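One protein chain omitted, others in place.
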Amino acid sequence: MKSGSNLEKVFEQGHFAVTSELGPPKGNDVGVIRKKVDFLRGFVDAVNVTDNQTAIVRMSSIATSAFVIQMGMEPVMQMVTRDRNRIAMQSDLFGATALGIKNIVCLTGDHHTFGNQVHAKNVHDLDSVQLIHMVKTMRDEKTLMGGEEKIEGEIGMFIGGAANPFADPFEFRALRTAKKAAAGVDFIQTQCIYDMVRFKEWMKMIRDLGVHEKVHIMAGITPLKSAGMARYMAKNVAGITIPDALIDRMAKAAKGSEEGIKICVEQIQEVREIEGVHGVHLMAIEWEQMIGRITESAGLLPRPKVD
Amino acid sequence: MSSFDPKIVAFCCEQSGVPAAEMAKHLNLSLPERLELVPVPCSGRIETLHLLKALEGGADGVVVFACHEENCRYLKGNVRLKGRVEYARRILAKIGLQQERLEIFRLATNSGVKFAEFLAQKADQLGQLGPNPGKKE
Partner (left out) sequence: MIKAEQKPIEEILEYLAPHDHILLSGCGACVTVCHAGGEKEVALLASALRMARQSAGRPLEILEVTPARQCEPEFAQELTDTIGRVQAVLSLSCGVGVQTLTRHFPVTPIYPGVNTAFLGETVEHGLWAERCQACGNCILEKTAGVCPIARCAKQLLNGPCGGSSNGKCEIKRETDCAWQLIYDRSKSLGQLHRLTEIIPAKQWGTQSRDSGPRSIAREDLKV
């Protein structure tokens, strides 16, 4: 085992894995974490704890992940290269693993100008591929990046990365995931999928490159709350494409949120049939209370006991 | 009524401003007392510096009589002029001089009347603004 995390075991035993997402509080109110954990516990195998996503300052992903463990769930700590250089990130990896965090997702991070600290100096000492490689080196070679120096202890991390099949240039997207695989990633979570045709095309490229045999691909799914949200995302979020047919379906529904959940469940069932997809990553943004219903309707419950 | 007689420097394109000026004189139209005409082969020949130097050197206002857009003998000369005048006006704003002290007026060869009318209006406007505070004493 690489880290012995619950998520790793779920994959190893051939189960279809389920992860979700938890945004830390915009302050130190631990109650926010508890509330979200209570919505998610038992419905997912592990939960991603975001690292100042969209560059909005929140509680650190390490501290939040440590609370998530205390509250009886397994975290997937996200780490972005935007805010920390390799010294800080390696130091944080020592601390995170010591606190019992066993999964990481290595990301570049949203650009700081999208957030609430637009005058910050961004770091980007490493990019996400290099971060993946650094964590793998620490885990497998037991040394620091680019050095012979042995680490005191074990950095048992199950290493994740992200992929966006919907950004451009499309032909490069699978190659970039292949690079992450070569750098040492164990699992990949994708951007929210609405354009199923393009996702399937991307998965074919992934299979042609043999990446699906080395890496567990988790399809990213975000339930739509309303036709308005769908239109907004389609128009304003670079790297997300939402087919018009889907927007129409949301617009015509008697109750948008109900239709959104229904679509979400159908999407889960559809991606499950695709060769090489080993799990789903459910990003119910500020709608965590729906995860129980979605996983149940999609036939994903109960979650396997792997210990 | 203006309180003083402003000095106006008028750059005139030879394709439009100069013939218009000649027509105005020929028709005996009244022109401002202190008017200095500067003929140029094309309004595109005028550089931003010339516009500022005219003001610095004693003009209370500067006018460029240029051809209508799309009607430049040298294709883009009067488009270049437009950019330069806009740039110069931004400088004027930053140093606290009124932008009215610099203006383009577009006309044709036979616009002698318009030429004189515009200068009369400009003289009146500058008269109300008062002397250019940035000019050399």
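To keep things simple, chains are lettered A and B as they appear, and every chain counts its residues starting from 1.
Operating definition for what follows: contacts are C-beta pairs under 8 Å (C-beta built on N, C-alpha and C of every residue); 3 or more make two chains touch, one makes a residue touch a chain.
Worth saying up front: this structure is predicted, and the values here are computed from it rather than measured.
Shown chains touched by the missing chain in the whole complex: A, B. Contact with the chain that does not appear here is found for just one residue of A:His124, A:Lys142, A:Lys200 or A:Arg231, A:His124. Only one residue in the set B:Ala21, B:Cys67 or B:Leu97 touches the chain that does not appear here, and it is B:Leu97.
Counting over the whole complex, chain A has residues 82, 86, 108-109, 111, 113-114, 122, 124-130, 133-134, 145-146, 162, 164, 166-169, 171-172, 175-176, 178-179, 182-183, 191, 238-239 touching the chain that is not drawn. Interface residues of chain B with the unshown chain, by the touch rule above, are 47-49, 52-53, 55-56, 91, 94-97, 133-137.
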